[in-house]
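Before I ask anything, let me first share the structure, which is written out below as C-alpha cells.
For this view, one protein chain was removed and the others were kept in their places.
So, chain A:
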Amino acid sequence: MSDKPIRILYIDDEEHNLHSFKATFRKQYDITTTISVIDAEEMLETHDFNIILADQRMPVMTGVQFFEKIRDRYPKIIRILITGHTDIGAAIDAINKGEVFRFIDKPWDYTYVENAITHAYEIYKTREDLKQRNIELQKANEELDKFVYSASHDLRAPLMSVLGIVNLALLEDDLQSQNEYLELIRKSVKKLDTFIINIIDYYKNARGVPVITDIDFEELITEVQATIQYLPEYGNLKITSTIDQKGLFRSDVMKLRIIFNNLINNAVKFQDNTKSEPYINLKVEASPTGAKIIVEDNGAGIREIDQDKIFKMFYRAGATNSGSGIGLYIVHEAIEKLGGTINISSVYGEGSIFELNIPSINK
C-alpha cells in the first residue's frame, strides 16, 4: 500500500452514522462525509476518492440510484453500499445497476468494514496499476516501432550503398577507379559496423545486468583513447586529460566506457578542420560521492535549436558527416541508468562542453 491513506467518501442522511464511522476509522483513512447526494456530487468534482460508501435509504435518491448516476463519470472509484434491510430486488439492482463491489450490513461490524475497504482499495490499486502498465507498454511499443523503422533504415542504407558502388564498379574497366570504389565500400561497411556496435551497446545498456566495480578513470580513458587514435578522421587532434581521483569511485564500467567512447568519438568526428589546433580536453574529478566529467572541444559546435534534441533517438543534427543519431541517445540512457546528469553548453562554430555528474554507487 502507498504511504497516502485511502481516500473515502461516505454518504448517509443519518448524521450519527457518519460520526461513528469517522470516529472509528479516522486514524486509518482519509474520510470525507456528507448527508447530501448533491454535495457528494460536488465533492467528486473537486476531490479524488478511492472508495465511495453510500447508504441505500436516503431522501432524493437511493444509494443504488446515486451509484448508477456517477458510475460512468467516475468509473475508477470503488462503490460500497451500506444497507439496513436488504431485499433481493434492491440487491439485484445494486449489482446490475450500481455495480457495487460490496454490501455492508447495518449495524456494521468493524472487521467486516475494514476488510471490505482493504479489498476495495486493492482492486482500485490493481486497476490503476494495470492502466499505468498499459500506458507504459503502449509507449514502449511505439518506441520499438520507431526503433525498428529507423534501425532497418540504418542497417539497409549502407548495404544498398555498397550494392550501388558494386554496380558502378562493374561498369568500369579502369583500375584506378576500382580502388576508389573499394575505398568507398570500406567506408560504407565501416559505417554499418559502427551502427551495429551501437545497437549492441544500446541493448547491453538497456537490458544488461549492471556490474558495479571500482573505477580507475586513468585506465578507462587510456583504453578508450587507444581505440580512437586509429580512426581515419583523427587527424592532428590533441587529446589532453586531467584526472583527479581521490578515493574509491564505484560504477558500471561498461556504461562509463559507452559514455566516454561516444562523447570522444563525436568530438573526433565533429572537429573543426579550419582550426589550426583542434583539441579535446577531458577532465575528471572523482571521489567516493561522485564524479564530475567534462569533455570539452573546439570543434564544430552544436546549433542552439539542436541542443535540446541531440539526446533523442535517431535525431541527427547535421546533414553532413553525421552518424545514425543513436550515439548521444545511448549516452543519455547510460547516464540516466547510473543516476547521473549531463549538461551541454555549446557555441556553434566554436566548440562544445559536455558536463556530466555521476554519483558513485556505494553498496
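Throughout what follows, a contact is a pair of C-beta atoms (placed from the backbone, for glycine too) under 8 Å apart; a residue touches a chain by one contact, two chains touch by 3 or more; residues count from 1.
FYI, contacts and distances are computed from a predicted model.
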Which of "Response regulator", "ABC transporter permease", "Cytochrome b/b6 domain-containing protein" or "Hydrogenase" matches, in UniProt, the chain that is not displayed: "Response regulator"
Full-complex contact with the absent chain, from A:H19, A:H47 or A:H153: A:H153
Residue, one of A:T24, A:Q65 or A:S161, that touches the chain absent here: A:S161
Which of A:L44, A:I95, A:L184 or A:I344 contacts the chain that the document leaves out: A:L184
Hidden partner chain, residues of chain A it touches: 149-150, 152-153, 156-161, 163-165, 167-168, 171, 184, 187-188, 315-320, 322, 325
